[in-house]
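Excluded from the complex is one protein chain; the other protein chains are retained at their positions.
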Amino acid sequence: MHYSQFLSLIDILGTATFAISGAFSAMERKLDPFGVLIIAFVTAIGGGTLRDILVGNLPVGWLTNETAILVIFSAAIATMFFGAYLKHLQTAFFLFDALGIGLFTIIGLEIGMQKGFSASICIALGTMSACFGGVLRDVLLNRVPLIFRREIYALACIAGGTAYYFLRKTPLNEDVSKIACIGLIFAIRWIAVRYRLSLPRFYKDEQLNG
Amino acid sequence: MHYSQFLSLIDILGTATFAISGAFSAMERKLDPFGVLIIAFVTAIGGGTLRDILVGNLPVGWLTNETAILVIFSAAIATMFFGAYLKHLQTAFFLFDALGIGLFTIIGLEIGMQKGFSASICIALGTMSACFGGVLRDVLLNRVPLIFRREIYALACIAGGTAYYFLRKTPLNEDVSKIACIGLIFAIRWIAVRYRLSLPRFYKDEQLNG
Partner (left out) sequence: MHYSQFLSLIDILGTATFAISGAFSAMERKLDPFGVLIIAFVTAIGGGTLRDILVGNLPVGWLTNETAILVIFSAAIATMFFGAYLKHLQTAFFLFDALGIGLFTIIGLEIGMQKGFSASICIALGTMSACFGGVLRDVLLNRVPLIFRREIYALACIAGGTAYYFLRKTPLNEDVSKIACIGLIFAIRWIAVRYRLSLPRFYKDEQLNG
């Protein structure tokens, strides 16, 4: 398989996985089919949308991306009809999700670097592209965003994004850098879930002092 | 009454009705007058604002729309002082709301068509213009958006928007198309509420499998 086809495949699988995770969350909250569709969409395109708005790339990308719309729509419909079966594919979804956030992080970084933003802003834009769809999903479903309480997720994007930013300053080939960083993010996610790692949380002052 | 005056009247009545519904929701949540005003505003202009941002029509429309601001402000103040009396006008508000979402759907569609977006995106922009203010209102009031659980509401906009998109591809007069589609959306809303129709909801997997 050709390299660019590989990235396209990750893009489609990642987008579909985001949409499916959104649809499942919405169904758990007993939304109607319209609500499920909207939450699937928001989960899949929320990160890229916020990034495009902040940097001024308007109209935002998905308005002219027929493929993404079709993928999200199909994924949401499939989840509504075959949700019980899709539950058996959890491992596959974990893999697609981990590859997807790797790719989306890099896409966000590239946009930031083209605009000439600083390292920290580029890494923030990459992480936002990968993670903010889930934040928006949780806001619409009226809960504190999972990502703020979850095992290493955004941190994987930050680490991979940082690596990518500095690799791109070396003479290393762009394609190799991309694959390396997607691999790094994937590996961090895999290790985090395999060993149930997570960031320490904070507690109320009483407990901090106690 | 002239045709364009008719549309202006729907615009004003629809905007006022959105603002009033926002103000009532905020008062039920015991917000202070500033909070009531903000929620009234967000409910009335949220849909058009999101649409304008996504397509890049900046500054967003209401920043230069003195009429809308005056209408929303007056409607919110009136609701705070005369809320108990306005409750008796529920039927009128239902009518204005149903006409309003028809008009706002068409305004969103027209903007999408001028930009040359695909049918599905145009219909999405129309529906968003009509429905997203209510979503933002609910997010700010910390509850799952009503529209994701409600009797046929967004679906009326989608149906009317689809009809409008394809009518505009025929030689049919634009004004006639608009009136027809506002009428269609109004009729769907009326039937949905009259016969208490709603979309089926989803339940947790346990129940789906049970």
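Quick notes on this structure:
When the chains are written out, they are named A and B in that same order, and each has its own residue count from 1.
Quick note on the criterion: contacts are C-beta pairs under 8 Å (C-beta built on N, C-alpha and C of every residue); 3 or more make two chains touch, one makes a residue touch a chain.
These numbers were taken from a predicted model, which means no experiment stands behind them.
Contact with the undisplayed chain is limited, among B:Thr49, B:Thr105, B:Thr127 or B:Thr162, to B:Thr49. The hidden chain makes contact, of the residues A:Leu7, A:Ile45, A:Val71 or A:Val135, with A:Val135.
Against the chain not shown here, chain B presents residues 26-36, 38-39, 49, 53, 58-60, 63-64, 66, 69, 80, 83-84, 87, 139-142.
Although one chain is not drawn, its touching partners on chain A can still be listed: residues 53-56, 58, 115, 117-118, 120-121, 135, 139, 142-145, 147-150, 154-155, 198-205, 208-209.
Just so it is clear, only the chains that are shown with their structure count from here on.
Averaging C-alpha coordinates per chain places the centre of chain A 31 Å away from that of chain B.
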